[in-house]
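Note that one protein chain is taken out, while the other chains of the complex remain in position.
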Amino acid sequence: MTEATLPRTARFDRLGTLLGVTGVAALAGLSFVLVKANRIVPGIPRSLLEAAPPLAGWACLACLALAATAALFVFNARLRLGAALLGIGALLLALGAAGDALTPLGNRVVRISAGPAFWVVLVCLGLMATDAITRMRPGPARRVLWLAGFIAVAVLALKSGRFDHLSVMREYAVNAERFSRELLRHVLLAAGSLGAAALAGLPLGIACYRVPRIREAILGALNVIQTIPAIALFGILMAPLGALAAAVPLAGRLGIRGIGAAPAVVALFLYSLLPIVANTVQGLRRVSRQAVEAARGMGMTPGQVLLRVEMPLALPVIVTGVRVVLVQNIGMVTVAALIGGGGLGTFVFQGIGQTAIDLVLLGAIPIVALAFSAAVVLDALVEVMDRVKQ
Amino acid sequence: MITVENLSKVYDGTTVVDAVSMVIEKNTTTVIVGTSGSGKSTLLRMINRLVEPTGGRVLIEGRDTREEPAHLLRRRIGYAIQGHGLFPHRTVAENIGTVPQLLGWSAARIQARVEELLQVFQLDPKAYADAMPHELSGGQQQRVGVARALAAEPAVLLMDEPFGALDPIIRAKAQEDLLEIRRRFGTTIVLVTHDMDEAFHLGDRVAVMSGGRLLQYDRPARLLTQPADPFVARMTGMGDRAMRLLSLTTAGEAALPGRGSGPAVTASASLREALSELVWQGADSAQVVDADGTARGHLTLDAILRHGRPS
Partner (left out) sequence: MRPATLLRCAALALLVSFLLAPQRFAPLFAPLTQYGAPPIYDQGNLLSLALAHLGTVCLAAAASTLLAVTLGILVTRESGREFLPLSRTLVNIGQTFPPVAVLAVTVPLVGFGERPTLIALFAYGLLPIFENTIVGLQTCPPAVLEAASGMGMSARQRLFKVELPLAMPLILEGVRLSLVINVGTATIGSTVAAKGLGEVIIAGLLSNNTAFILQGGLVTGLMAILLYDGMAAFERRLLRSVRIE
């Protein structure tokens, strides 16, 4: 292979240039906030300096300029991360300040929401921060700490009241009580079906590993289930569950109904089986033959070999399956709202129904945050387990 | 003829090849040896510009290699590496025909050449032309790799540890193939190896490298008898240098006139092998015969031992 000549000698960062140019173009050409007289009417675009109070606007611009400079000329990953975070903070505070400034005192009808320029600049800064973090290669513990820190800062910032005049927060204020209920329900649905799938999937996986004859058939069937679209599977399950509830009154009293949480949980359970079973088989197959031989040679019974040697060694791969399932479930629970299963999807589909973007965001942002946090935490767990194993 | 002038390569401030100059004669085999990381591969790869030199230049037949685009240069130079690098998605015939195809040969000419090469390497074209690489044994894959490097009749063949992964028997066979190729096609061969026996067996000249510098570049016998440097002496093996020296001369070359007595050794065997045979049989002289059994002369223990000393 011919070797690279360019990157190391380049005087400015190409990714940074791309991000910087995009960000500046967005700020110059697109609107920073949209002001709506009420929830439904189209918004009136306003630029950053028009929207935010002068001091806040210029301070934000200064921070953004600093971040852009860092993006172009600074190569130290830590400094770049710092600059990007500074930019993100300034951007958010400016948006909050714009919300305060544009809302007439006591007016609860006017809606201030983030405009395209805000989102584009936020994405650019986010990419810059992500790139810097990627280059710093933080270890698993550090990544989880970072995540916890971000969540804490986000919660504190939202509680501080600085953002209360933004329309997403308005929607939150209206739905505060329901929000915590649906959030909890979302998590319960996702985690509950995962737990059930783990209980059933581990023995099934072990059986598939031990009995190659059934492996093909079971994995094939689970694969087919995975390809069925979520909404279709929810729908298909409604019929038999409804029939069950009608035929067995006890089932109905236990909450099993054709509509609601029951079909969602069953469907999610079915979807979750494949990654867990497949990864259990995969993990067990990767356990070194010598380790198993040694354990047998020491006089362990087959059960002891499984519990003390094979399963612990296969665990990282199995947890990888759990990660896939959890992230997938958090997304799919959203769809459950369509069949009355509840969860944050309720806001999403209500928002779509009412053309209320802020209501959609009130559902979608926490879903993405949940899925992302689950991925970070479980990835870190897998990495730690892999290290312990070596 | 390949002329290497003051060739250097620097990676991030580390000099990996340090002002190497050497002249490689046409139709010879030059073997580069040295410790791991001494810059052998880098030197080799600068000849076909897989690595661009930091300083110095390479001339092939008097022409600076930088005069033409690198990929066109490489089509004229054969290149074979350890692990053969066969294209797993192409048949054996397509693999061998890669460079001729790049050069725009006609299909008939490519096919004829592929068959010729398969025969040279004792692979039946009917059985192997349409096989996929993964269907071949390691030794066969390696032979196809060399055949592919030779496909466009290159005047120069560069080889980087081509036989490194082969077992001793197949390796010996591959070495004989290589000598045969040079005889048959008159190819100039430059080969990198870690195996000193291979270096002495194949090389008309041997280049010893250490820390990026070329310590000595000479005939094998001179490397043994007049090492330029203690490192060269260590590299070529102090312990059995006499035996190495013996291995450089064949029984036919050293044969004395007249028909002797004792066991028969073939003229193409090395003196080292002849000596071993005499020790084994407890004899002190041997008859030298051709492959077909006609007498070529004789050898005595004394005569053999004289060849094992620096003269």
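Each chain gets a letter, A and B, in the order it is written, and its residues are counted from 1.
Note that a contact is a pair of C-beta atoms (placed from the backbone, for glycine too) under 8 Å apart; a residue touches a chain by one contact, two chains touch by 3 or more.
Please read all numbers here as calculations on a predicted model, not as lab measurements.
With respect to the full assembly, the chain omitted from this view is in touch with A, B.
Checked against the full complex, the candidates A:54, A:106, A:212 or A:229 give a single residue touching the omitted chain, namely A:229. When the missing chain is restored to the complex, the residue among B:72, B:179, B:256 or B:305 that touches it is B:72.
If you put the hidden chain back, the residue from A:26, A:222, A:339 or A:382 that touches it is A:339.
Considering the complete assembly, chain A touches the hidden chain via residues 1-2, 4, 6-7, 13-15, 127, 130-131, 133-135, 223-224, 226-233, 235-236, 238-239, 242, 258, 327, 330-332, 334-335, 338-339, 345, 348-349, 351-353, 355, 357, 360-361, 363-364, 367-368, 371-372, 374-375. Although one chain is hidden here, its contacts on chain B can still be listed: residues 48, 50, 71-77, 79, 81-89, 98-99, 102, 132, 134, 145, 148-149, 158.
As a working rule, only the chains that are shown with their structure count from here on.
Centre-to-centre separation between chain A and chain B, using Cα means, comes to 59 Å.
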